[in-house]
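Here the complex is missing a single protein chain, while all its other protein chains stay put.
After this line comes subunit A, so read on.
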Amino acid sequence: MGGGTMTVTTEAPTPKARPARKSKQQVSVLFDAPGPRARLRNNVITLVAAVILLGIVYAIVARLNEADQFQGKLWEPFLDGKVWTEFILPGLVGTLKVTVVAAVLAMLFGIVFGLGRLSDHWWVRWPSAAIVEGFRAIPLLLLIFFIFSGPPTIANGLNREFPEVTAFTAVVIGLTLYNGSVLAEIVRAGINAVPRGQSEAAYAVGLRKGGVMRLVLLPQATTAMLPAIVSQMVVLLKDSALGWIVAYEDLLNAGFRVVGANYGNLIPAAIVITLIYILLNMALGYLAQWLEGRSRRSRKSAATTLSADPNKLPESGLGGGVA
């Protein structure tokens, strides 16, 4: 399955000196700076759009109101400290625990198999490629399911004692295998993004393979791939919600199922925990963007920065995919 085509993995640095036009007018490929008539037309469109959007918001609010979703008693639980300390915060801790453990393991997995795919030996390169492509192609949900219920069945069939797989373990291993495979591709792309002259120079001064990798390629690649790695953490954090299917006590389970069922306020509960997820993920997203800007400006690395935009992550176009 290996050897797919790589799509856009790196971006040429954007030219810095783009002539500034009018102070607030953003340069767009689609629109020229508006004249009087265009400004008038834009204002009319703004008005019409605002009316339509308000109409949509009104329809949603009316529907929720009709179903009595704005009653105070549905929202009161979220003003109660106990709901937070007993359900939501422990759930959040569960989500963060799974995310952090899986992130660390996935990073190790990614480094091992990413470097494995770059190995000079075919007997390292091929299995690494098969593993990385394979785990990227299997839906994560199937993987978590099998890791959760497979080992006990198989151990039983083979007359072996096998400790029960906890939901935590199943989710962590599933997330590690899938995201580790994606990270392996990022590591590979990051090292490929270091100009060849760097390793040639390193070999020329007498370094060996390990030294070239450790002292020259990896440090520069790290700066280049950090934004993409942080972006992948957003995916990992979101996927941790799949713990729902093996009843892992995470933010989704505690906030949506437990709180929602206890207080009969499914929709308010969904809105509150959605907000928490969005805040966490947007914070990570901004961190990725900031790192990208910093890395592009940095002159410590000769590698071109991998974009934090998940659409530009390395894809072999086979089993991978964002989202």
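To be clear about the criterion, a residue touches a chain if its C-beta (ideal position, glycine included) is under 8 Å from a C-beta of that chain, and two chains touch if they have at least 3 such contacts; residues count from 1.
One rule holds in what follows: contacts and distances are computed from a predicted model.
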| item | value |
| --- | --- |
| Protein name as given in UniProt for the chain not displayed, "Response regulator receiver domain-containing protein", "Amino acid ABC transporter permease", "ATP-binding cassette domain-containing protein" or "NADH-quinone oxidoreductase subunit N" | "Amino acid ABC transporter permease" |
| Hidden partner chain, touching residue among A:75, A:126, A:145 or A:168 | A:145 |
| Listed residues A:105, A:218 or A:245, member touching the removed chain | A:245 |
| On subunit A, residues whose C-beta touches the chain left out of the figure | 1, 4-5, 7-8, 27-32, 34, 38, 42, 45-46, 49-50, 53, 63-64, 67, 69, 137-142, 145-146, 149-150, 152-154, 156-159, 234, 238-242, 244-245, 252, 256, 260, 266-267, 270, 273-274, 277-278, 281-282, 285, 309-312, 315-323 |
